[in-house]
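Not every chain of the complex is shown here; the ones you see sit where they belong.
Labels A, B and C are assigned to the chains in the order they are written; within every chain, residues are numbered from 1.
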Amino acid sequence: MLYLGPETRLSSLIIEPTHSLIRQSTHSREREEPLNGDGFGIGWYATDHSTEPAVFRSITPAWNNRNLQNLARVVASDCVLAHVRAATQSSGVNEANCHPFRWRQYLCMHNGDVGDFRAVRRKLLASVCDEAFGNVYGSTDSEHFFALFIDSLLGSDETDPALRMARALARAITRTLELVHSAGHGSASYLNVAIADGDCAVVSRFTDDADGVPESLYYFTGELYPIVQAKGRPRVERGQPVTVSSERLTADPGWTEVPAGQIIILRRDRAPAFIDARTGEMRSAPAAARKAS
Amino acid sequence: MLYLGPETRLSSLIIEPTHSLIRQSTHSREREEPLNGDGFGIGWYATDHSTEPAVFRSITPAWNNRNLQNLARVVASDCVLAHVRAATQSSGVNEANCHPFRWRQYLCMHNGDVGDFRAVRRKLLASVCDEAFGNVYGSTDSEHFFALFIDSLLGSDETDPALRMARALARAITRTLELVHSAGHGSASYLNVAIADGDCAVVSRFTDDADGVPESLYYFTGELYPIVQAKGRPRVERGQPVTVSSERLTADPGWTEVPAGQIIILRRDRAPAFIDARTGEMRSAPAAARKAS
Amino acid sequence: MLYLGPETRLSSLIIEPTHSLIRQSTHSREREEPLNGDGFGIGWYATDHSTEPAVFRSITPAWNNRNLQNLARVVASDCVLAHVRAATQSSGVNEANCHPFRWRQYLCMHNGDVGDFRAVRRKLLASVCDEAFGNVYGSTDSEHFFALFIDSLLGSDETDPALRMARALARAITRTLELVHSAGHGSASYLNVAIADGDCAVVSRFTDDADGVPESLYYFTGELYPIVQAKGRPRVERGQPVTVSSERLTADPGWTEVPAGQIIILRRDRAPAFIDARTGEMRSAPAAARKAS
């Protein structure tokens, strides 16, 4: 799940909702296997964005981690990412393999698989610049995908930060498909990927599987959680908060599916926008997003 | 180490000082054994004090913990406790045994030993109320001492919060000595104990060892670290920040020893005060404290 | 699960069976909640029984622990205990709270609850001898029950080791019920407890719940796993191996329920025997056990 909006406590986001991430760690509903018990991670930005974001990751399950409960009760932020992991057989459970991954001010997390990853890994690594290569510390397909994103971002001349991120994400998806095509054995990729820089965020919902149904992904525009209001500080009105999550966190009817094959673009001061996850072309804002803004 | 003052980043307190707690985890100077590698813990209060404090504890050493570095870089607080542990043989290394310990809004940490603890433990537990008993989750002498404090605090009719804490701490020290006297074999106790409630804090420097030299303890009144200034929020002037630490964190000449046998009382709006660690009687402010205020 | 028989690899016991303990850590079948992901532990005896048994415990789930898989592949033993944990809310996830617990040559593990444990704990601790008290390091009802067993064993004058263990277990169950009756609020206890000393073992299946149905417990007499045959060492024929488990590990029809309210007694050289879990009186061997011997 990813949140962008006014400052709120982490517990409001990841512990208190009916179908919170903690709950999803044992009872996720939209996956074949309901268990996400192979560690977890959260990332968040300091209120003044004066420093790189924090990442807190652990190899123990989210549901019984006291440090997570303690942190979440006290820490507040205006941009939060949280992830519970179900590890694939091939990659070990250690902190380097827990999401979110960080590079400079960017945080990245992934739900899905890079098709035939073991066969693709070498060629993928060979294709990225030293900076992107040097940021790979573990053995997950997700962190390797992030290296493709970093490389694509560094090679981009787009100037708008949110669009630059969105297009680099689209480019990384295209490059992944090409790599799997040339080095893999025909497996499909599932690429629901969330990337934030603290001010804006992009999230893809994508698969090239024959049936065309990616992993689930929803967004909600509007207030779901209590806002932390600093004493004596004027409330900054900068548009509505947005939450994106693999599963709906509440029973609220306002949750909307991110369309398959799209990347949702979140900015603090406007309604969500969408671009095509492969071509990077802007889509006219869908009805749901228009309604919510 | 314990900090009470305007909001500052945790990294300013526990990572950046020359002789920081991280440094003390491998190279403490004022102990026979320089190593404090059996886990660590930090506790801090939310800026608005609207919720119980956070505790983050780990059984891995402080010096290589990425989560600690991440947290410390981003999180800021106006009351922080941090502890690196050197476990005694008898008690295991697990999170329940890491300091600080928490009860309601109080955080507690300890440097030293309860004399003959294994022999004293049963009688100690039998002497406290259910509330205090029920807060013991691990097997350290430190957490058991905290139960004595809780019991003494609940039994106190003192109304000033800081004095109430200080007198409960003095009472817990006296009760410890009585317990060791009646159930132990004559070993000395070392009771440097720090307790905070977010608004004020008390720290004892005490031993009943024949030579009368307790573990080291210093305090510093004044700014050591960059203050985090929330944008648009007026700086609250509420006295000077105070730092208390087992070892001097910097080469600054302003560090002063806490006198042996005393409890130092820290409040946001006045200079440090002292009471006798056994009798609980107020001492006239020592020269050093007067100078600093 | 508990195994007593000729030497076999741990992986044969805890990883390879169709419905192995690893499988039960995510998909247990005879509990309301299928998840046992709050750590695990294994205990085993050296082949020559020349030293106290090993215990390997971890707070990470059994299903993804590489150390467990490595150990299990290589280590063989003739007496093995293994446990996957579903923690109750009140007691933390740390190694001191993982089963099996050890005291001298004894290992103990528990599936169930001591009724109203938080209310009963103080009185329980007050009722045991120093030796039993001193062996409590964590905060689980299970480890406290083990202290009752230790105290009962030390107070027993029974000379046959297996009977001594069985009667101490029955005595600990009776004492638990008395404590819950006097200090608790009327909740039922569930006391499926396995205790071994390397040469023999006892396992209770008990509840005082009104409906009289304890947690599930099965045993199997006969070879389920490949025996490790040391080269050049004659096969010692000392009766049949026995496996006891909360859930049947295989589809083999030979699994038999341990009768409710009974303690099963396992020895290397005879068929399983049973005593009443409260009175400690010997029961005539049930049909199933007779068939299997």
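The working rule: a residue touches a chain if its C-beta (ideal position, glycine included) is under 8 Å from a C-beta of that chain, and two chains touch if they have at least 3 such contacts.
Keep in mind that this is a model prediction, so the values were computed, not measured.
Copy number for the full complex in this structure file, with 3 chains shown: 4.
We take it that only the chains that are shown with their structure count from here on.
Rounded to a whole number, the gap between the C-alpha centres of chain A and chain B is 39 angstrom.
Centre to centre, using the average C-alpha position, chain A and chain C are separated by 44 Å. For chain A, residues touching at least two other chains, in rising order: 66. Interface residues of chain A facing chain B in the complex, by the touch rule stated above, are 9, 44-48, 51-58, 66-67, 70-71, 73-76, 95, 228, 230-234.
Every residue of chain C that touches chain B in the complex is listed here, in rising order: 91-92, 94-96, 118, 121-122, 125-126, 130, 133-134, 136-139. Residue ranges on chain A touching chain C, taken from their complex, read 26, 35, 37-38, 59-61, 63-66, 87, 92-93.
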